[in-house]
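Got a structure here, written out as structure tokens. Questions coming.
Removed from the display is one protein chain of the complex; every other protein chain stays in position.
What follows is chain A.
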Amino acid sequence: MSQPENKKGQVETTGHVWDGDLREYNNPLPRWWLWAFYVTIVFSVVYWILYPAWPYGDSYTKGINTVEYTVEGEDGEEKTVSEHWNTRALFTRDMQSSPSALAQKEWVGKVENMSFEEIEQDPDTLQFAMSMGNYTFGDYCAACHGAGGQGKIGLFPNLADNAWLYGSSYETIVNKINNGIQGMMPAQNVPEDTIDDLAKYVLSLSGNAEISGEAASRGKQAFASCAGCHGAEGKGNEAMGAPNLADAIWGVADVPGCGDDTACKVDEIKHVVNNGIQRQMPAFGDRLTETQARMLAIYVRQMGGN
């Protein structure tokens, strides 16, 4: 190895020479690089001190940066929890004290202190209750009733229309949300020779079929056993959730799905009469707060209107 001549001003080389004339520069790292490197070291030390960093055994260093938030204990009392920095705790804190969370709390407080009538008359509170209700609906109701409350014929009632099986008052709806519903129609023992007339008579109540003469009187007679719940004129009974058979809405028998085919409509009704109905909605009272249930009721009630 020969030391190449190094004139003043020339860059220093490592001293290695290959192939007679190839030399390697011995440049120091750029200063900005070196400083950036030092800065990263300082940064990491500060980071270790502030945040969780080093694992040891079955634990890890917690860092001195903490996140505080309140939780409700088993005894129902609020207490403040101080935890090492982590994103889950940050999220909890944000849900309690971020500006939007505080604004939401303020609005929820308003809804809590207002009657349904007062809420209806205040456009801003109504708008808030409707949109909160919308989200609650998405979480708890949409799985059965559909995202828009349109239901599923034969299974889940349509909430977007203006017919209410159990009554349309807010109080009733809140009650049903909290306590759930047992919907039941017993299977009927209608003799084979009159069930066709009964079905046609039911259809005629809503103008879906025309029936006259003997058939009509047979049907009307057979309907007597239905009138206990649905009323003598088939207008339903909100006290027991018996639907109005004289309006245009069909919740269980898919009459509109049959189009103009009367035989199909008759079959639909016969099926319901022969087999009865068993439907149930679970109680949500222990899953929703009172205010949530109220806002949900407003949303559901207003979706279809009067």
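Criterion: a residue touches a chain if its C-beta (ideal position, glycine included) is under 8 Å from a C-beta of that chain, and two chains touch if they have at least 3 such contacts; residues count from 1.
We take it that contacts and distances are computed from a predicted model.
Q: One chain of this complex is missing from the view, so tell me which of "Branched-chain amino acid ABC transporter permease", "Thiol:disulfide interchange protein", "Cytochrome c oxidase accessory protein CcoG" or "Aromatic-ring-hydroxylating dioxygenase, beta subunit" is its UniProt name.
A: Of the names offered in "Branched-chain amino acid ABC transporter permease", "Thiol:disulfide interchange protein", "Cytochrome c oxidase accessory protein CcoG" or "Aromatic-ring-hydroxylating dioxygenase, beta subunit", the absent chain's UniProt record gives "Cytochrome c oxidase accessory protein CcoG".
Q: Taking the full complex into account, find the residue in A:46, A:71, A:147 or A:263 that is in contact with the omitted chain.
A: Candidates A:46, A:71, A:147 or A:263; residue touching the omitted chain: A:147.
Q: Using the touch definition up top, pick the residue from A:154, A:231, A:285 or A:304 that touches the left-out chain.
A: Reading the full complex, the residue touching the unseen chain is A:304.
Q: If I consider the whole complex, including the chain that's not displayed, which of A:53, A:160, A:258 or A:283 touches that chain?
A: A:160
Q: In the full complex, which residues of chain A touch the absent chain?
A: 6, 8-12, 26, 28, 120-121, 123-124, 126-127, 130, 146-150, 158, 160-163, 244, 247-249, 256, 302-306
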